[in-house]
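Here the complex is missing a single protein chain, while all its other protein chains stay put.
We just call them A, B, C and D in the order they show up, numbering each chain from 1.
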Amino acid sequence: MSTTRRIENALLTLLTLVGAAIWFFPLYWAGVTSLRTEDRVVSADAGLLPDQFNLSSISDALFNTRMLTWYWNSVGTSLILTVIVIVSGMMCAYAISQMRFPGRRLLYGIVLASFMIPAQALVVSQFILMFQMGLINTWAGIILPQLIVPVVIIVYKQFFDSVPKEMREAVLLDGGGEYALLFRVYLPLNWGITTALAIVTFIGAWNSFFWPFLVVTTEAKMTIPVGITQVSDAFGVYYARLMSVALLGAMPVAVAYLLFQRRVTEAVMISSGVKG
Amino acid sequence: MGVSLKNVKKSFGAVDVIHDVSIEIPKGDFAVFVGPSGCGKSTLLRMIAGLEETSGGRIEIDGKDVTDEEPADRGVAMVFQNYALYPHLTVYDNMAFSLRLAKAKKEEIREKVAEAARILQLTEHLAKRPAKLSGGQRQRVAIGRAIVRQPSVFLFDEPLSNLDAELRVQMRLELARLHRQIGATMIYVTHDQVEAMTLADDIFVLKDGWVQQAGSPLKLYDDPDNRFVGGFIGSPAMNFFAGEVSGGGGGRMEVRTEVGGKVFTAARRGEVSSGQKVTLGIRPEHLKLSEEGLRAKVDMVEQLGGVSYLHVKLEDGSNVVVERHGLREALEGQTVGLAADPDDILVFDQEGRRLR
Amino acid sequence: MGVSLKNVKKSFGAVDVIHDVSIEIPKGDFAVFVGPSGCGKSTLLRMIAGLEETSGGRIEIDGKDVTDEEPADRGVAMVFQNYALYPHLTVYDNMAFSLRLAKAKKEEIREKVAEAARILQLTEHLAKRPAKLSGGQRQRVAIGRAIVRQPSVFLFDEPLSNLDAELRVQMRLELARLHRQIGATMIYVTHDQVEAMTLADDIFVLKDGWVQQAGSPLKLYDDPDNRFVGGFIGSPAMNFFAGEVSGGGGGRMEVRTEVGGKVFTAARRGEVSSGQKVTLGIRPEHLKLSEEGLRAKVDMVEQLGGVSYLHVKLEDGSNVVVERHGLREALEGQTVGLAADPDDILVFDQEGRRLR
Amino acid sequence: QTEVVWWDFLGGGDGVRMKALIERFNEEHDDIQITGTTLEWGVPFYTKVRTSAAVGEGPDIMTYHLSRVPLALEEGVLSPITDEDLEMAGLSGDDFFDSAVSAASGPDGTLYAVPFDIHSIVLYYNKSYLEGTEFLDEDGNLTGIDSLDDFNRALQHAADNGSTDPLSFQTGGPGGVWRVFYTLLGQQGGEMIVDGEVLPGDNAEKAATALQVMRDWRDAGFIPEQAEYPASVALFTSGQSAFHMNGVWEVPTLVDMEANGTLGFEWGAVQVPVLMDQEATWADSHALAIPNQPAAPMSDEKREAVMTVIGWMSQNSISWASAGHIPAYVPTTESAEYQGMEPNATYASLAQSAFFDPRSEIAGVASPAYDVALNVMVPQIHGFFDTDEALEQIRDELGRALR
């Protein structure tokens, strides 16, 4: 390699690093802020470097708000939602992919169509529906309208389609039925995609704001994303506390992401159909 | 008893894929279906397995009509081209799968799997996942999965075509040995005619959904019923020369080739009239180089060491292959003459039927 | 001049993949690198192409040192195993790609592509995208892309291994014809030794990053330098018998086999001492059945019609393959004797070196 | 034990006081427990209340601005409070300032909320900027601001002394702007709505004047640009502003900071001086109300508990006074303890000059008037609209909303 190429390479890498630093700055700054005292935060001579390690804002955010309750709500609703979405999507995709029954094409058409229906445009009637079912301000009310995740079915179908048909025939010859096929072969065969879809669904559920924001009316039922905006102290100077709240709200998924980084990125790629 | 198909038919929509096939395969026989791609071999096999419904006719296995039975109830086991192993299960669990579904006892499962593993020399791999196995080992696991069910009929759909050449030869031998060992009826689909020749007790040559000829490998090789079978069986393929009957008598007939106008003398049993258009079939190993023979130019020589194939070109540019052994001279570009013994020349009529 | 490698070395990190390879390939030669998987064939080829940097040594093409040149400046073209066609371009544009980059004139591009397409019979497919082509056609496009650049060296990395058997045979012939037609230097990597035998002017047998032997195909077949080359070249593979020199003289030596204790007489040129451990190599076609020969039991006979392979087992269970022609008797289960002409027996010492 | 669900919008210093009150209540009562939720002040709070009450998921009791009662009546979100209810709470209508009671009642006299306090804005000042000037008397109290000119001089002086934003208030949000605007309007004797008409007659000019004053302040750099609420407070507490015009509810913040020693200056708070013609200060009341939830009617038992809470809160509103507010419960204001409370005493007189929002369904917190403050006045102050243009829009939009 020639020296100019080497220098060019080094420059490009440097540029990338600078870009990444800029990209990371907001989170860095939130971190720095949350570790300062409130008066330090607004004082004119506070610099860009972390200069304090003050956990009071964080403990304040954690214990003087209902943060822990919101965590519980977020974890609960997201987990339940993920399990239902994955299991029902998998079953439906399996039937569409592997079985021949009347209405199969219509059903797949509906799935594809629902991919295009913006749930956000339905919030008014969904809210009324939840009211009529008495589910406002309940976990069920949070979960139910978010259960339609057609991409799960579409991706599962693609993967089931690509399982060689011999696999199915081998099981049929071995004496297995459809449920045995699905749960003993197709599911374990597609663990990778199952965890991928579960991760993506979970992140989506954890981060969803609009619907929970509408359907939850009390602090006790709020999820993290709703809670940290709805219950902010409008009166008073609490920047450090706000940033602590923000960081705490981001923490679980962010930590999970950093731990399972490769899985998460793969999951996103797979579920968007770019990588099979 | 074995397997018997009676007037079996299959159509996909408007397309007839299998036209009226009747076949008897005796118990314990190693039957091979060969034929060009798309001729319906797999379809026929899958109908026997119950994976495709029949459009007509009856299928009997060991004397029992199974035409409407579920695959699992027919007493057949199948080995697929791509193995279709359960990748998430160990070798042991792959083999035990069907027994577990049938709710067999733990003890029984263990015994049967151990026995199959012993036969197939898989004992030390039982705890591995298929992904950790070589191609040949995977193929053996697929066979093992069939063996544990103790089926009366084994079905193989091109089981070796995913293996590389060397392994294919080796597995071919193992399959032959296995058949000798367990003695079950086996039906084997392939389009590799070396496999067909070496494995079969009986070969069924299919074309476009019809059985062209059935019989032992050497019978098909030496005595094909028609031009298609003659050309299909044997590698390199039989050479064909178009010609016209120019005379004969005394169990002989003379045929003048269209290209080159040389007269070949062939053994004859049936009647042929002079002037009739026929095709001569001569295998590469039966073509001899002789001064007086049909003139042809050596285009290329493929030297494989022991055997050499001469690709020679006739006047009209058509290609003829001649097999030679121990050839060491450079013949490329030379003009040679082609000849053959009368008994080595097969004659086919214009429809491709063999004239005997 | 062609291509010459001088003490070329390559290591990936701490692993030496190519150890000191020096090779001369004359201009216009068809050179083939063969060897088992992982022996460094591709690496060597890619170093010639400039796709891998060398860790040591010099590479010259047509007398010019290209060791540090960019790939595009070496006058080489490469055909990849998976074709590496640009999927978004038509066949025409694929072939025109390099010319366009070189800012050739429209007219010139059209002519060159048309010529290449004619040679490769691709003319009617020029407007198609690669996805619409069959495997063989894609391979031809890949070759066409190389041809238009009129390189002085063509490099092929297992170009046929993605094709099915039939197509492979056909493409093999086409490649040989192409070489004759354009006469450029070609370097061809394969691990299929039939390809190597039939295509090569010179074969280079590699193992573990070393060149084992170089020479014409028949030279390697008839006169291997060592046991590895003897066993690697030829199919079915050479049979080996371990033994001990028991006597000799007058250009002969006698070797007593370990198994069966039978004495074989081999032609000898060099000196050997009595009692020395050696290995005899005899090709399947040179083994003859004779009453007095080494006793062995016919385990299985593979009947291919013209040729038959007898798999026979020696006392210790080891397998020996014998080739027979026109065999029609059933020999399975019989005990036979194996013998061979002295001139057909190769002798290797304990390190596998050929004793001549 | 009865659980009473309580919603409020009280953050900051007074939020702390309210939480303490609730805690004390819970300690003193074994049979009733309050579960409190604090939601975001303004539109989010009232939106949440409306929708959740409609679906029967609202609180049992909530804080409510009296200025918004007319709008609430139109929406039907408040449950009437009967005399029996008051009795349960141990209260009667006479215990409260009349003005507050009438603000909490419908046109027919039905009570819809129990007034809890009266609060207004005051002028906070930072003594360090005024030391040695005519604006501070010997005791260190603010003096000598009797006109807009005086005030502007004081602002200029502070600016010269390094105050970056001499007068801070929430210039980027509806609340702060509305309060200052309405105060300035009131000091000219102007009225927002007369006989169902928006700013009729010379009221329009007065409104224009009020708007122009704020615009001039902005142009002179006296008031911060687009300050959010917390920022407006922080500007003052961090010593960058000499003056701060905000509700009394920030008194505790300053008191606490001073006590902790984190406030770097001495401060004071006075009634907003007369800058125009007469005394007037925007004022509003917090009240306690019960949402009307047809989908989930309240049991008698629960209602009794709720009224108990209301009664207790009123009777203990002296603690609330420490949050800076003037309790609406007369007995509290008459107590000696309250009389001696600082700095409440310094602006106690404003009870007389309190200028409440017009009684109209387009006025009050999170009403169209507030929308206009945000969408018209804020841009006008910052120069995006001319004052005339802004006035036109105000009359236009509010007029439409009124119809």
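The rule is simple: a contact is a pair of C-beta atoms (placed from the backbone, for glycine too) under 8 Å apart; a residue touches a chain by one contact, two chains touch by 3 or more.
Definition applied: contacts and distances are computed from a predicted model.
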| item | value |
| --- | --- |
| Protein name, per the UniProt record, of whichever chain is missing from view ("Phosphoribosylformylglycinamidine synthase subunit PurS", "Sugar ABC transporter permease", "Nitrogenase molybdenum-iron protein beta chain" or "Acyl-CoA dehydrogenase family protein") | "Sugar ABC transporter permease" |
| Residue, one of D:A100, D:A158 or D:L235, that touches the chain absent here | D:L235 |
| Among D:M88, D:L374 or D:L398, the residue in touch with the chain that has been omitted | D:L374 |
| Of A:T33, A:T82 or A:T218, the one touching the omitted chain in the full complex | A:T33 |
| Sole contact to the chain not displayed, among A:L62, A:V75 or A:M91 | A:M91 |
| Touch list for chain A against the chain that is not drawn | 12-13, 15-17, 19-20, 23-24, 26-27, 29-30, 33, 41-42, 48, 84, 87-89, 91-92, 94-96, 99-102, 104, 107, 110, 112, 114-129, 131, 144-145, 147-148, 153, 177-179, 182, 203, 206-207, 209-210, 214, 224-226, 228-229, 239, 242-243, 245-247, 249-250, 253-254, 257-258, 261-262, 264-265, 268-269, 272-275 |
| For chain C, the residues touching the chain missing from this view | 49-51, 70-73, 76-78, 80, 82, 84, 86-89, 97-98, 101-102, 129, 131, 145, 149 |
| Chain D residues that touch the omitted chain in the full complex | 43, 47, 50-51, 54-55, 75, 165, 172, 224-228, 231, 234-235, 240, 295, 374-376, 378-379, 382, 384 |
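What we mean here is this: only the chains that are shown with their structure count from here on.
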| item | value |
| --- | --- |
| Sites on chain C at which at least two other chains make contact | none |
| In the complex with chain D, residue positions of chain A that touch it | 39, 42-44, 127, 131, 136-137, 214, 217-220, 229-239 |
| Of chain D, residues touching chain A in the complex | 5, 9-15, 35, 37-42, 44, 48, 51-52, 54-59, 229-230, 233-234, 237-238, 240, 249-250, 253, 262, 295 |
| Of chain A, residues touching chain B in the complex | 164, 166-167, 169-176, 180, 185, 188-189, 191 |
